[in-house]
Every structure is written in structure tokens, then in C-alpha cells.
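I have a structure here, written as C-alpha cells, and I will follow up with some questions on it.
Of the protein chains in this complex, all but one are displayed in their positions.
Moving on to chain A:
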Amino acid sequence: MEKFTRLTSTAIPLDIENIDTDQIIPSRFLKATDNKGFGDNLFRDWRFQKDGTVNTSFILNNPKYNGTILIAGNNFGCGSSREHAAWALAGYGFKVIVSSFFADIFKENSLNNGLLPVQVSEAFLKELMELVTSSPKTELEINLEAQTISVVNTALTEDFDINSYKKMCLINGYDDIDYLLSNKDKIEAFEAAQTL
């Protein structure tokens, strides 16, 4: 897994709540047997019209906005457990998703792919969304070590929570398989102790 420590970037504001993983990557694109290429179909039915032409009113198609941070409305990533959603966001180039609330499975899938979900307060999200929408050149800084998200050259900043184990994994580029396999003796002892 790619390491993550610190990131400074402009951001794309996607002011919609309850974005489910079917929107992030529709089911008809889940037929691949590897995890490459999903970025091409990220938000497919919002980015493109049914005839395949670009939907110019969708924010990802607005040339004013770019960057590796996506700012999205409350309850991001709900619905299907498809990890293809995290692959699609990472494949498109996002490194960080900022929202006031993430669905559980999506959050785990992101962390397992080095894509950092940054959960902020409703008020901070609103402020960020408005600021970035009106000033697309606004830069945000995410510091994982310090667990802060800040607007560069302003006093606007907020702390965010992350599980200390997951933080260690991201900073070092470790994944759970390494850790679990290092506990194999404990796992086998657990199995041997089962009586029912």
C-alpha cells in the first residue's frame, strides 16, 4: 500500500448528501477481475449523459475545479460494500475524501487502499464547501501525523480522528494481512481451544 503522511492540494466540492457507492461506480462496471481502470468510470452516470457525451454541468467536468481532494456531503459511501468505489476514486486521482460522515464499509475500504477519509464537523464541512466552491484555487493541507485539516494561509483548521492502528498503517504503507499473518500462532491456538 502507498504511504500517506501529508498532502497539500486544491479540492473539488461535490455538495450532495448520501452519495452511495452505486453512484461512485455503477454495477455494470464491476465485471473486471482486477482492480485497474475503475477511475475511468468514476461517477459515470453523473459525469456522462446516457449517449456518452460529457455532462458539462457536473462539477468534476468543470475546468475551474481540480485537485486530489474531494469534498462531499454527509453520509458518503453508503450502500453496497463494493471496494471498486475506493479503487475508482483512487484511480481517478483522489488521495483524500472530506465529509462530515462516512459509511462504515466504505471507510474501511478506503483505508485499505491508502485513500484517506477525513471526517470533519458539519459546520467545518459547510465552511469548506462554500469556500472552495467560490474560490477554486483554495488549497487545503492534510497532515496525518498531526491529524489536522487546514485551509492554507488562513486560521481555518480542524482536527480529525483516526484509529491509531490505521494511522500507523497509512504512514508506513502496511496492510492488515501482514499484521494478521504475524498473529498466526494466536489464531491457531484460538481454533484449537474451540470446544463447540
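As a convention for this text, a residue touches a chain if its C-beta (ideal position, glycine included) is under 8 Å from a C-beta of that chain, and two chains touch if they have at least 3 such contacts; residues count from 1.
In this section, contacts and distances are computed from a predicted model.
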Given the options "Potassium-transporting ATPase potassium-binding subunit", "NADH-quinone oxidoreductase subunit J", "CoA transferase subunit A" or "3-isopropylmalate dehydratase large subunit", say which is the protein name UniProt records for the missing chain. "3-isopropylmalate dehydratase large subunit"
Of A:Thr8, A:Asn112 or A:Ser150, which residue touches the hidden chain? A:Asn112
Interface with the undisplayed chain - residues on chain A: 15-18, 20, 22-23, 26-28, 30-35, 45, 50, 73-75, 78-84, 86, 101-105, 108-109, 112-113, 163-165, 175-177, 179-181, 183-184, 186-187, 190-191, 196
